[in-house]
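Note that one protein chain is taken out, while the other chains of the complex remain in position.
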Amino acid sequence: MTLTAGASRLYRKNLVLTLLCGLWVALALTLLIGQPSILSGATLTSILQFATLLALVSLGQALVVLAGGAGIDLSVGGNVSLSAIAGVMALQAGVPAVLLPVVCLLCGFLLGAVNGLLIAKLKIYPLIVTLGTFYAYSGLALSLTGGAAQSGVPAWVLPWGRGVLGDIPLPFLTLVIPAFLIAALLLSFTSWGRWIYAMGFNEHSARLVGIPVDRARILLYSLCGMLAGGAGFVSLSWLGSGRPNAGVNLELESLTAALLGGVAIFGGKGGVAGVFAAVLLLVTLKTSMLQFGINTVWQVGVVGLLLIAVLLADRLSKTRS
Amino acid sequence: MATSFTPALKFSGRELTLACVCLVAIVIFSLASPYFATLDNLTTVLRNSTELLLIGLGMTLLLAMGGVDVSVGVVMGLAAIVIGQLLNAGVSPGLTALSGPLVGAVIGVISALVVVVGRIPAIVGTLGLYGVYRTAVFALLGGQWLSGLPDSLTQLVSAPLLGLPITVWVIALAYGLVWLALRRTPYGLHLLAIGNSEDKARLSGIAVTRVRFATFIISGLLCGLAATFYVGTYRNVEMTIGSQLALEAIAAVVLGGTGIMGGHCSLLGTVLGVFLLRILQNGLLLIGVPSLWQTVVTGGLLLLVLTAEVLSGRLRIHNMNLRKNRLKGEGTA
Partner (left out) sequence: MLKKMISTMVASALLGATAFSAFAQDKPKVAFVPQIVGIPYFKAMQDGGNRAAKAFGVDFIYSGPVDTNPMDQLQIVQNLIAQGVNAISVSVLDASSIAPVVEQAKAKNIKLFTSDSDAPESGRAVYVAQATDEGLGDTVIDEMVKRVGDHAKIGIVSGEATASNLNAWIGFMQQRVKAKYPNVTLLKPQFAGGTSSRAAQISADMIAANPDLKGIIAVASTTCPGVAQAIETAGKIGKVVGTGYCSPDTARAYLKSGSFGFSVLWDPEKLGYLTVWAGKQLIDGKTFSAENSVPGLDQKVAYDAKTGVLLLGAPAVFTKQNVDQFHF
């Protein structure tokens, strides 16, 4: 009885999340019936490894979108690439190798802060600011390296980057899960979280009530950037070199994941648990399609259709109620 | 929010700024490279700008309406495939040229159904459609390109008319028609009103759905027109076709002064924005800057122009306040 009661409460609170659960169930059933061999430890590892970058970046994207003000960050992909490159180039310039994660995180943080300052202080719309920084960051990563992968990643990061505990990759375990947990706790139990939702729901009222909207926005964009920097570090430790296109396509994918995860594009609604589930769904979907031998060209179409379908359903339910 | 319902005849600050930057860029490049200010080179820049000018025109309308479309490049691609296949089948270039806008308009209907009728926010809906259309491009091309297409269409699109290539006339016609629509028809007024505030527009009786629907169709038509020129010029359709165009179009239009939140737009600004982007790309290569730096320059320019405008606006207001205080006799700051 409690299961259905809980389900109907979820349904009313956030239809997109419910649909997400439904899709998960459908996918799991399909796999169980169609090719149970997929449900192995190796596949889980593969899925989680690929989900790591997307998860970190989608978390940042979700936070930025949640806080409203037409929030979006198109520069996350460029941020990942540039932070990874900055990290390796810092090492090449003589920075001690143990500081590599710090360099990446700091670089990401600063790049995100640029976004935040332009958006909050100069009141330029996020879509345009992050479009400009997207061009700048991804272009810098390519032009500083000439397109060549940068070597110089210290050997001790590789066992962490490629290691697994049980079937769970270490970066996922040590970065993604704590990040999502912290974000979830922050959003649900602290005043910061309530401020974010308030800002997204109605910015004007939020300002009237005294919420430091601008400071919060700057911080959020910086956090988003820091998460992107972390993803850059993960790419270094996993691939073993600094790739100037490590973050390619991540901006649109992370936005898709955030939206599928129940975050409303205008902010104020949604949670990180949904984003987590959406990221895993997207990666699992891709993996399953590969395992079924479906040509890769269909992946982007299926994801696009899914996004439209889920949002249509959400919209239809609103008009009915 | 400042509104300009009727695009005034005087030039806005942004347009003047852009024109100045364009001029400065042209002067610098002409001085730095003897090959920049040649007729051949400037014709090349013009040719490179064709698709972006047309797609940017559609994007201007969409942004002015408060919407956006990130799938425009792929829409052009789908139209290009149809054009290419018609060419290969030997259809006359005139009919083939018309098929482009037709296909584009049809796809515009599909996009409109999703975004307008489905009432999904434009950025999200067109993001999903982007994926769907891309898959359609892959599926239709089937792992091949349309290569070495017959040049019957090429002759049509590059044929000179009264001294200028027909491309120039078509683009001028498109911009002229849109300008007329914005200034003289109810459609134009309604579009800007919707961009200003969709709720208020609905309350004042504007048929919001119809206007939005029409705008997506117009944008699709323009993408299809761009496809005609694309196929005519490059004679090759590959699956990555148009992949950078959507973001470039948004950048050019915003550079030109059309706000991202809608309510006002600047067609001249879009033209200047497109030219500035292409002039920069061309000029940088001419003076020896590696092509990989072009995106950095694009991004930097966008941020610079926007920042400068905000700061100068603040400076203006600050100075205004100073003057006001002085007049009131409240002492100087």
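Order as written gives the chain letters A and B; numbering starts at 1 within each chain.
The working rule: a residue touches a chain if its C-beta (ideal position, glycine included) is under 8 Å from a C-beta of that chain, and two chains touch if they have at least 3 such contacts.
The model shown is predicted, which means the values in this text are computed figures rather than measured ones.
Checked against the full complex, the candidates A:G22, A:P154 or A:G193 give a single residue touching the omitted chain, namely A:G22.
Panel shows subunit A; residues 19, 22-23, 26, 29-30, 33-35, 37, 40, 42-43, 46, 49-50, 53, 142, 146-149, 161-162, 238-241, 243-246, 248-249, 286-288, 290-297, 299-300, 309-310, 312-313, 316 of it touch the chain omitted from the view.
Against the chain not displayed here, subunit B makes contact via residues 33, 35-36, 38, 40-41, 44, 47-48, 51, 134, 138, 141, 143-145, 147-148, 230, 233-236, 238-244, 281-282, 285-286, 288, 290-292.
Following the convention adopted for this analysis, only the chains that are shown with their structure count from here on.
By the touch rule above, subunit A contacts subunit B in their complex via residues 70, 72, 74, 118, 122-125, 127-129, 131-140, 142-143, 146-147, 252, 255-256, 259, 265-266, 297-298, 300-308, 311-312, 315, 319. Every residue of subunit B that touches subunit A in the complex is listed here, in rising order: 68, 70, 114, 118-121, 123-125, 127-132, 134-136, 138-139, 247, 250-251, 254, 259-261, 290, 292-300, 302-303, 306-307, 310-311.
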